[in-house]
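Scroll down for the structure; my scribbles are underneath it.
Other chains of the complex are left out, but the ones given are in their true place.
Labels for the chains are A and B, by order of writing; each one numbers its residues from 1.
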Amino acid sequence: MIINPIGTSIYDKADYEYFKQKAAKDTDIEIVSLKKGPEFITSFESEVEICPEILNILKTKIYDAAIINCFANPCIDAAKEVSDKIVIGPGEAALYLSLLLGDHISIISPDDKDVPQFMINVRKMGIEKRVNIVKSINIPVKALNKDEKITKKAIIEEATVTVKKDGADVVVLGCTGMAYIADQLKDKIPVPLIEPAAAALKVAELLFSLNIKQSKYLIYRL
Amino acid sequence: MIINPIGTSIYDKADYEYFKQKAAKDTDIEIVSLKKGPEFITSFESEVEICPEILNILKTKIYDAAIINCFANPCIDAAKEVSDKIVIGPGEAALYLSLLLGDHISIISPDDKDVPQFMINVRKMGIEKRVNIVKSINIPVKALNKDEKITKKAIIEEATVTVKKDGADVVVLGCTGMAYIADQLKDKIPVPLIEPAAAALKVAELLFSLNIKQSKYLIYRL
């Protein structure tokens, strides 16, 4: 189950196609979007707005694994707490995975306001020794799809800068809204590029196949 | 303005007395509790439940400075974002203050489930070099006031252990629900003891007198 944590269902169909294409054959994909809520997650406030309905979905729906489809990992701790199934955030899946592929990881975020928030998330995860650059393309989330060409160009430019200047050897896309163009970017960037929505899907499949889920002891105990 | 982030007003009066007694003469105290919500904040889920109403209060009420009266600092980032007045959490106020008083800080938390959450908060704050012990008295928040004697005894015992064994030279109470007994504990503990609700009040007064509030640039930009 993919929870699109936004108050619109207009992306549900395209998301279904994207996840279905990336999923293993025997994985069923269900996209759930919110009845109410902002169209984009671009602030701490928008995260607060969407979390109650997300928890409600996690508590009432039937699923084997759930993904809250936003790089910022909104209410991920509460989600792991209320659910006794696998719950994954694209941000965490992509970043932990990136650690396997190189030494020095950079995130390409849409907006400069994301930079401090993502650094706080990285510090919370305790991986700031490895992931210590967050770049911004200065295109707000809602404008990402306006002109795909501009967005792609901006990502390639920032990625090139962070690889050449900062010595990044892996690049992580900092927004699940960049998913649709990710495959077109891979050849243009000289290091591995991780798309977080697909990363979350595959990690969810992995945990399901290993029959492991988040700890229900102490931290996520209900 | 003190926001009691719980769905009951039964503590409002006692809280008013406590804050009034600790406040500067020219500080007006207003206690606001929630219309709806859990009686205690004891999980990530309970934090999610209360946050929308907290943000709403911050956006509609008139105040110079607001305190979200819970040590766990629920939705503190969103609160600092939506408000253009001073917003403070007791957890952050108490912990940053503690760094001035000694080298090695311990938190005494009610429940062992709090231990990992508080450690994550400390890591998020980036002060884990100094605050690296969280002790639990294993009395859930809702039972803290049942038998004050037992609670006091348990806090004194844990504080003594962390001072003698871990070498803590400052102790921070890990729940604003311990406020009423804090003054009775001070003589029983050989190191400075910080009560977070009073700490937040005084820090709010301090920032107001210096005419400083949280950065509205990047991170808390609306």
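Before moving on, here are some points about what is shown:
Here is the rule we use: a residue touches a chain if its C-beta (ideal position, glycine included) is under 8 Å from a C-beta of that chain, and two chains touch if they have at least 3 such contacts.
Given the structure is predicted, the values throughout are model-derived calculations rather than measurements.
The copy number for the entire complex in this file, given 2 shown chains of one sequence, is 6.
Going forward, only the chains that are shown with their structure count from here on.
The distance from the centre of subunit A to the centre of subunit B, each centre being the mean of the chain's C-alpha atoms, comes to 31 Å. Listed in rising order, the residues of subunit A touching subunit B in the complex are 43-45, 47-49, 51-52, 55, 75, 77-78, 80-82, 112-113, 115-117, 120, 123-124, 126, 218-222.
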